[in-house]
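As you look at this complex, bear in mind that one protein chain is not there, while each of the others sits in place.
Read from first to last, the chains carry the letters A, B, C, D, E, F and G; within each, the first residue is number 1.
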Amino acid sequence: MIKVAIIMGSDSDLPVMQEAAVMLDQFGISYELTIVSAHRTPERMYHFAREAEQSGIKVIIAGAGGAAHLPGMVASLTHLPVIGVPVKSSNMSGLDSLYSIVQMPPGVPVATVAINGSKNAGILAAQIIGVADASVAEKVKSYKATMEKEVLQKAGKLEDKGFKSYLEEQ
Amino acid sequence: MIKVAIIMGSDSDLPVMQEAAVMLDQFGISYELTIVSAHRTPERMYHFAREAEQSGIKVIIAGAGGAAHLPGMVASLTHLPVIGVPVKSSNMSGLDSLYSIVQMPPGVPVATVAINGSKNAGILAAQIIGVADASVAEKVKSYKATMEKEVLQKAGKLEDKGFKSYLEEQ
Amino acid sequence: MIKVAIIMGSDSDLPVMQEAAVMLDQFGISYELTIVSAHRTPERMYHFAREAEQSGIKVIIAGAGGAAHLPGMVASLTHLPVIGVPVKSSNMSGLDSLYSIVQMPPGVPVATVAINGSKNAGILAAQIIGVADASVAEKVKSYKATMEKEVLQKAGKLEDKGFKSYLEEQ
Amino acid sequence: MIKVAIIMGSDSDLPVMQEAAVMLDQFGISYELTIVSAHRTPERMYHFAREAEQSGIKVIIAGAGGAAHLPGMVASLTHLPVIGVPVKSSNMSGLDSLYSIVQMPPGVPVATVAINGSKNAGILAAQIIGVADASVAEKVKSYKATMEKEVLQKAGKLEDKGFKSYLEEQ
Amino acid sequence: MIKVAIIMGSDSDLPVMQEAAVMLDQFGISYELTIVSAHRTPERMYHFAREAEQSGIKVIIAGAGGAAHLPGMVASLTHLPVIGVPVKSSNMSGLDSLYSIVQMPPGVPVATVAINGSKNAGILAAQIIGVADASVAEKVKSYKATMEKEVLQKAGKLEDKGFKSYLEEQ
Amino acid sequence: MIKVAIIMGSDSDLPVMQEAAVMLDQFGISYELTIVSAHRTPERMYHFAREAEQSGIKVIIAGAGGAAHLPGMVASLTHLPVIGVPVKSSNMSGLDSLYSIVQMPPGVPVATVAINGSKNAGILAAQIIGVADASVAEKVKSYKATMEKEVLQKAGKLEDKGFKSYLEEQ
Amino acid sequence: MIKVAIIMGSDSDLPVMQEAAVMLDQFGISYELTIVSAHRTPERMYHFAREAEQSGIKVIIAGAGGAAHLPGMVASLTHLPVIGVPVKSSNMSGLDSLYSIVQMPPGVPVATVAINGSKNAGILAAQIIGVADASVAEKVKSYKATMEKEVLQKAGKLEDKGFKSYLEEQ
Partner (left out) sequence: MIKVAIIMGSDSDLPVMQEAAVMLDQFGISYELTIVSAHRTPERMYHFAREAEQSGIKVIIAGAGGAAHLPGMVASLTHLPVIGVPVKSSNMSGLDSLYSIVQMPPGVPVATVAINGSKNAGILAAQIIGVADASVAEKVKSYKATMEKEVLQKAGKLEDKGFKSYLEEQ
């Protein structure tokens, strides 16, 4: 059953937003991924958000850039947790996206991750689902353990070779 | 007949937003003024924006602070011109409000004025209505002429008295 | 008859500012487009702004970058609505342009759009003209409907193919 | 059983952070609230984060200001979802707090809310717990319904009285 | 003969701008001080700038806040050196004033001083006049020598008393 | 006789700073151009600034990037007018350079131009020299007239050809 | 023997800068504290920096605001480690001070602490002296232990009383 919805304001956000999908695949969490524009398809957004709960969706990941209203508007239309991904904009480096998403008024939170932090949105969705699903929680734990191991390996390699050889091999 | 709607996300925006109403009163343009919250009353916002045209509204002035989604969302739901007023926020001096309102994506403009620029929103609404209504256009012209006269009087007074006396009298 | 003037401070702004013209062509609104520099041709600016009304101009679109004074100065010289386009500058990403255009003092509004938001300036001009001209208003409505349809088609395609194929085809 | 931990870097953050506790009380969610400083009590932070899961904690809310490392460091030490509250700092209005919390690297998300957005942190914690606990989800829904009703009442009052009387009564 | 003109966009700028006058008085340089608003009295600005040279003005000091166009527009209308003073604005701490004044395009410089740096504008005007007038140059030199002496005295006093007594006496 | 000194903190500033020299050549004003680093050659800076007046220098143009101390330090060591050019830095787009140069304390002004505004520094130097030298003032006037003519020609060409042809020819 | 010099650009910086002195007193490290202005007493600065080593000074703490050149200029004139304290400025909240101090060019580092971070400057000076002086290092260690204990006590008190009583007692 589909547990997470990944939505974005435009297909130009897809190269960034796909990283959330890749993480969910890795955690074995089913998801749907589509385009929902707050500004160009407001009716679609309305119905999507209102019906998300009944479709069995547990967490919504919403990415948008510029005057990024999608995450906040979806959050206003559902009681499900909404994760907001500020997509880097061409003119303000994503500061406009970040402020538009994170500075929500009291009553309607959006769980905001870093600019272009779509991968972390996927992990956060898994952490949230893991609150109730121990098998997902285990997968997050083991993901973190793997990540640690990889850094330790790189550290070992760097110490062994010295930084000059290490850089040459990159 | 009501020609302008002045809406705001919260009654805490009223001290700022009333200045638009004061200007419209001065220009003899009828308006309605109310609270429409994108995040706390999304259904109300939806219906307000969809029905604005049929109510005879010509221009919408929308003010909001922080992650200010009201102007942009109303603009997505109507073809009427929407003027956005970024209300100064307590934590970011209104930069978040400004970026959330002005940085709209292609296809859905919001005519943005200065932070807390509600008075100018009222004047801009009059200028827009003045495009088709010569009597309103005349009132804007004469408002500008009065404004010029007032500055000239102050300049004259300052030149006459010198700056020390002028400051003492303030 | 020419209804909109599109002016810009320099021909280096033309690649951005032409998008307003393209939108006006699409809405069947006649316009003139030329260079008027506040800083290098102040007399020309003065005469342009003072005579705009008598030439039948209804809305002025003005684009400029850096210390962008053109939109505000033109607004000070006419009672017509002025739409300001902050053109992205090479050194401050257009923040200087945005602040110089949007932060106008009480009495002289400029309807500001996003950085490089020239396309939206064209749409906003059409919305303003549409206040009095029902046929233009209809064109704006149908433009918005088309835009919605295009997003829905992309959403459908993305859902059908999945994001990996979708990205490969781009 | 205690489900949420609310921690903060200093007791000077308490006036802001208590709002999360107030919301959790309202939702009937048990919590512990204490001081854990990343910089002044790193050992305490280490043990707190490592043992949170075994204490039955489901969600951690962490608030900090300036170079705000607490939310991110706790997130690095547990697989539980961590909500970060950037507390407004005296010298940078909380921009330093926001950037230090939200800009986490790939692999270690922090669910960031607005500057001083502690109330929303409480609501978000309830939404996350509501993913698995339908009774909490119902409480969030009814909170949102109440919030909507309150805005509608204010809007009605403002429309009835007019803005001048409304402002006088404030 | 009047050598310097001190102009400002509004009498609300006078408390800041008077410091330039105080400095010029101290250097024995005659000046006129008045209000010239780029946005509210554009004709006055035009005539002021065009006639400045013939009135014998050598240097113009122009202060303005927000979308501060006065210094740049005056600079576009005269070949005299123009010193711009960004007046601190209520909503953006003067960043808008600073960017609007300093980021002038190639061909039309404005000699910009610090936000609210009106005193330095007076000194800079004296330095410029001192290029041709040795007696003014001497006065600037002696002003700098006095300033140095004052700091040395304070340093001596602080070293003698220690910082605790020094602070108590303030 | 050499009237203007153009100094810069590093030869990496030369591509920007040479534009001042090109303008001075155009105005027939003699200058010297060299490297003086506040941070790497403090003694050289000290002697340069202390001896500038006696060498007959009338105006100093100083460019630097990052923590740009050269213009302000030179200004502290001479009573001659100092024009500061904030050179665009690689990491902060020149905001650090701008703030380090323009925000001078009371008593020690630096006449700051735009980021990378070296050309304007040259023109401003000519305007300052023109205060006492009518032939230089005339050259500045005629430079401005030529600039105006060039814009008018471009405007005419753009109006004649239309923007599509104009862009194609670029 | 005097080991640390605490200097500042103006006596208005003293309320901030004294905190470094208080810390050094606490660590039993002797210091001198005085005013040295880069811009108003450049000769004094020159001699101070050049003679610091011979006076036995080991570390220099320099605080300044706005275009804060003192720390960087002193660093250019000595090989001793220089700690820079960006003093909060009235118009830019200390961002100008921070950028002017931290963004030093390659070759001349300044060890920068937080805006108004004078207390930390004192601790950092002790840490640096502690590299060679084990008794000072011990004092820093025990300061950190005390700090930890104080936070633990506050945490205990907060847990015991609950946040409502805790806040009431403040």
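Simple rule for what comes next: a residue touches a chain if its C-beta (ideal position, glycine included) is under 8 Å from a C-beta of that chain, and two chains touch if they have at least 3 such contacts.
The shown structure was predicted, so the numbers you read here are calculated from the model rather than taken from an experiment.
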item: Partners of the unshown chain among those that are drawn; value: A, D, F, G
item: Residue of F:V36, F:A49, F:V85 or F:A137 in touch with the missing chain, whole complex considered; value: F:V36
item: Absent-chain contact - pick from D:I7, D:A75, D:I129 or D:M147; value: D:A75
item: Omitted-chain contact residue, chosen from D:G63, D:P81 or D:G107; value: D:G107
item: Residues belonging to chain G that touch the chain removed from view; value: 58-59, 79-81, 83, 98, 102-115, 117, 119-121, 123-124, 127-133, 137, 140-141, 143-144, 147
item: For chain D, residues in touch with the removed chain; value: 9-10, 38-40, 42, 46, 65-69, 72-73, 75-77, 89, 91-92, 95-96, 99-105, 107-108, 110
item: Those residues of chain F which, in the complete complex, touch the missing chain; value: 10-11, 14-15, 18, 21, 32-37, 40-41, 43-44, 66-67, 90-93
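The rule is simple: only the chains that are shown with their structure count from here on.
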item: Set of chains whose contacts include both chain G and chain D; value: none
item: Centroid spacing, where centroids are CA-atom means, of chain A and chain D in whole angstrom; value: 19
item: Sites on chain C at which at least two other chains make contact; value: 10, 40, 66-67, 91-93, 95, 102-105, 107-108, 110, 114-115, 144, 147
item: Touching pairs - complete list by chain label; value: A-B, A-C, A-D, B-C, B-D, B-E, C-E, C-F, D-G, E-F, E-G, F-G
